[in-house]
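Below is one structure; the comments refer to it alone.
Every protein chain of the complex appears in place save one, which is left out.
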């Protein structure tokens, strides 16, 4: 089941640089593990913003929330979730 | 080069039903040809709306505009284009 | 799996009164059948508006879109879908 | 009498962690007591956000304000209240 | 129980002038009866707009919806309802 | 001459608790004196928010600004002023 | 007593051209009379829009509403009223 | 003196096709003459929209309004004007 | 050449009171000098807000930016500039 998720990140300027770096590293590892697992299907950077558009393929809304809530950068994020369905013109089955 | 494009469709209620059906059919054929050609990489229906989120892979902004301007349903659409870039966490190269 | 859905209805003033009445009747029957089936868990009128807030319990986003797209009043509606998850404070399991 | 209430929580990042934890615990207890009492009928987590949608069944607007104003997390919340009424299609009496 | 209600009226320019006049007359009579009955406590014109701010004192949200839904001009209105409670500084009991 | 005024209060979380309490007390006294004087005709709490809707009856816009600018909580407020006029349906003369 | 008023005009494209021209002429005469009378102190065109910003000097909000409601183009306008007061830096007394 | 101007065009679907084509042709000629004259410095299409961003170099705001008000497509446009000034980092003098 | 400028001021609550007072005094002197010089034609307080609407008469957009950028309170301001032109109904030449 697919969801498009936009994440806008705003890390406070006065956050301890080490905490910042370490959190960003954990975020990357967390994301890459989910990408390898297949739930985090795609992630693209939005040009000019500390933001991304991602496509998730998950079994339930609870699972999606668990993933997003667990993001190391979650507390610095504004997250917008758009549920997706199969498009009648799509030549690929999702 | 990737772009996320959201298309919200609002076909006037008083459009001749045959024109409506014919235009929608042309839209589907137009989209599927571009999907097969690889420029229209993905298209998903937004749940509950006559809208889609699509990912395009095109060689220039002019080409993308040419494609969008040529959509049979274009005059009934509100189109929003978000330029994308490679995300540092992405495990796949775009 | 739960979704909150807000539906704002705007039926054109110049719609044929019989078509209007018949469509509204079909909408009611359509909704009540889904309520009896358990997928349409709750529907409340928003005070002062031709709108409702509903809670759906469906197996997938595709199914939810199928239900919403099939609403007799769909073409006169603005629909907004909010995916829900179990709340840690909820004493009832969804 | 029913109200839909959306609560968006934004706890300052620099709040003392113990105060944070203790306040969240009190919030959970406060909510669960009202749920057992029947005034707080439902509470769902909005996927991807530190937010919930709740349904309250209260005797008056003053009572609803008293409940919301008393939330331990109130000062960190943006609260939006939507009054609800019986929907003509609802098969259950509220 | 008090509610503040804002009503923005937009009557289609091409409405039959007689229907327009007759509907506005019914609206006035409908409002004045409710004012005399005490449920419609106050109604003020917003300067420069075909809009009003009103204060209603009703026994339930269902009753308020019944009143608003019954407004002769309802189909031409955008209605916004704000539930009110007793203010701790108010020297008059509502 | 009537004005509807909405006041949304946001007191910084790190304000000295004593200053906070003393300012709120002064705000209450300030408001009640103006209510007794008749210029501050009504004040209601907006359910779920640290906000109020008030009705003022003042002799000029300068006087209204003087009152609002003098509110002890003014620097923590977002204030919105809507000028009102006599409504043709009102059974009471303002 | 001063008010800033913004008027955005949107005359339906299908209005009878003669009615359009005659209404615009009446609007101009109506405005110029009020300008000569001193109530309509200033009127400027907003560059690129069928809109104006005006300054009114009137004795009451009721009078201002009477003027605006009487504008020949009123039904095609979106009007926004901002009450003004003497600014402490102004070297001219209003 | 420079202004950035965004023009969003929405030509009614039911406009006579000949009138539409003729107006668009006049718009093109009108624009190209001003471009050759140097007042209309640049015009770019916004990808995916019937819109443009243009840069004008004019001697006054009145002149800019005269140009925009004279656009053949003006009545079908939403126009937004942003006044520009020399940027301290610009290596070219405007 | 005329511009309407709205300035919304938000001075941080924790600014040193002396710096605050001294800056406000400089702002007043700066404004009054420009008013005497004729470039700052009018300044009015917006009722209920730490904001003003001003009318400027300047020779160029660069000059207007120079004036606004030089405001002692500029860094605490949100400034919105609307270019004005002569209105066809105005009885006074700007």
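Read from first to last, the chains carry the letters A, B, C, D, E, F, G, H and I; within each, the first residue is number 1.
Quick note on the criterion: a contact is a pair of C-beta atoms (placed from the backbone, for glycine too) under 8 Å apart; a residue touches a chain by one contact, two chains touch by 3 or more.
On a predicted model such as this, the values are computed, not experimentally measured, just so you know.
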Task: Residue numbers in chain A that touch the chain omitted from display - done: 13, 45, 47-49
TODO: List the residues of chain I that touch the chain left out of this view.
DONE: 3, 5, 12, 15, 61, 64-65, 68-69, 75-76, 79-81
Task: For chain H, the residues touching the chain missing from this view - done: 2, 4, 27-28, 31-32, 35-36, 42-48, 52-53, 55, 82-92, 94
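Quick note on the criterion: only the chains that are shown with their structure count from here on.
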TODO: Mind listing the chains that sit against chain C and also against chain F?
DONE: D, E
Task: Degree value of the rotation bringing chain E onto chain I, based on Cα positions, nearest 5 - done: 180
TODO: State, to the nearest whole Å, the distance from the C-alpha centre of chain B to the C-alpha centre of chain G.
DONE: 43
- [ ] Going through chain C residue by residue, note those that touch at least 2 other chains and give them in order.
- [x] 2, 45, 47-48, 61, 64-65, 81, 83-86
Task: Inter-chain touch pairs (all) - done: A-B, A-C, A-D, B-C, B-H, C-D, C-E, D-E, D-F, E-F, E-G, F-G, F-I, G-H, G-I, H-I
